[in-house]
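Shown here: the complex without one of its protein chains, the others still in place.
The block that comes next holds chain A.
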Amino acid sequence: MRSKMKYFLTVAMIFVTLSTGCGRTKESNSVKVDVPTKPFGSTIVYDPAKEINDGKKITIELWEWGSDETFQKLIDGYTSIHPNVTIKLVSNPWDDYWTKLPLALQDKNGPVIFNIHNSYHENIINYCAPYEISVEDLEKDFNDIKPHVKDGKVYYIDFGIMTGSVYYNKAMWKAAGLADNDIPKTWDEFRNVAKKLTIKDGKHIVQAGINFNTEFYQTYLLGLNYQLGQNLFSENGKTATINTPAMKKVMNMLLDIYNVDGSGSKDFGTSGSESFGQGQSAMTLMWGHYKETLQNDYPDIDYGVFEIPSFDEKPYAYNRYNGESTFGINKNSSKEAQAVAQDVIKYFLANDEILKEFNLARCTFPTKKSLTDDSDILAHPAMSVLAEHIDRYIWPGPMPAVVEESLKIAGQDIMYNGSDIETALQKAENSINEELKSSDFTAVENLYKYAKQKK
């Protein structure tokens, strides 16, 4: 018994020392903010002088995942204008948020404001109250509003968009004798650069020029089709068009990069993102969030970013994008709480500084027109490369997960299981269309700014 007590005491002491003695608690995120006194904004204008909830005290909850500090800044800014409002920030783990949120939104006790991701659109949209800001006003201040309009109303919009760009290792680039003016614009140029960046020891690859293992379906198969003027969905937006000449051309190019050029291999590096971070591969095509991964997991990699190459100089669209959404308002919460939420949304959408903070934190390119040439945004490596052709990216809509899953299986069947391209793509198309029969999803590719230019 005495020895057990020793165990217990030793362990307890280690815990106490580690977690209380050495550990430091994060200090309060609240910071002193400048309280605006004059109205601000472009078309959507926020007037700080306007009283909210008749000046009476009110407490609401805001649920989000991930970016506590940015949300806290939003809350601090808003409550400094309206000290009668208390906004409780509830942080959630990303995956499980989507289990808890729909349950909590079923009555007035759920969160009044909640963060949205459009991949969960169908689960959430029925709990959302429409914004009280008119579509016309939103369109004057923001790009890409049309795809979010439902029966003349908007329930959330994108504050920023994310898409794929090529990340390259600067040291490897230099060692291969490449300079800044070698940044490729077309896929042919890209393949030549990838060959130069590849190092082999006999037949074995030591350093891959490009690596698209694992992520190929997200960054290539679901996006490069647009460069060839091919949408992912039919005109009515209800059926997938996967087994197309464009998709076959993309898949053939991927196979040629590995099998003909030898600039990489399906067996070299588990995934493009990991392999690049581990210094095995010189280039990888990743979405904006990859900056966060590099910063967190591979801080020693010195990298640069360039825009995705295209098949010709003027593609129909460079790639697809996905948006980071603004917040939803719980339609089941009390009228007073909803009024505060509407006011918070207006404050957020009128406030360029806070929108910039959100975009920088999420590595997304702002949809607010007044921020597209902001110097801080353009100083960000993943955003600056998008600036020139930002209107040439297309959003297919909140696609169900089956689209990505089916393309992933198709690519794996082709690369690893020896399936022919035609059969694998047809199989993917069939499974997506089968699933879409029971889905409310309608693609919004026809709302793309240059939709009429489709070949």
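The criterion applied here is as follows: a contact is a pair of C-beta atoms (placed from the backbone, for glycine too) under 8 Å apart; a residue touches a chain by one contact, two chains touch by 3 or more; residues count from 1.
In the analysis below, contacts and distances are computed from a predicted model.
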So one subunit is absent here. Using its UniProt record, which name fits best from "Cytochrome C oxidase assembly protein", "Glutamyl-tRNA(Gln) amidotransferase subunit A", "Carbohydrate ABC transporter permease" or "Aldehyde dehydrogenase small subunit"?
"Carbohydrate ABC transporter permease"
Answer key for A:Glu122, A:Asp188 or A:Asp297 versus the chain not shown reads A:Asp297
Selected residue (touches chain absent from view) among A:Trp65, A:Tyr78, A:Tyr155 or A:Phe233:
A:Trp65
Which residue, A:Gly229, A:Gly279, A:Gly304 or A:Pro381, contacts the hidden chain when the whole complex is considered?
A:Gly279
Chain A residues touching the chain left out here are 4, 7-8, 11-12, 14-15, 18-20, 22-26, 61, 65-66, 90-91, 93-96, 99-100, 103, 107, 109, 117, 274, 277-280, 289-290, 292-293, 296-300
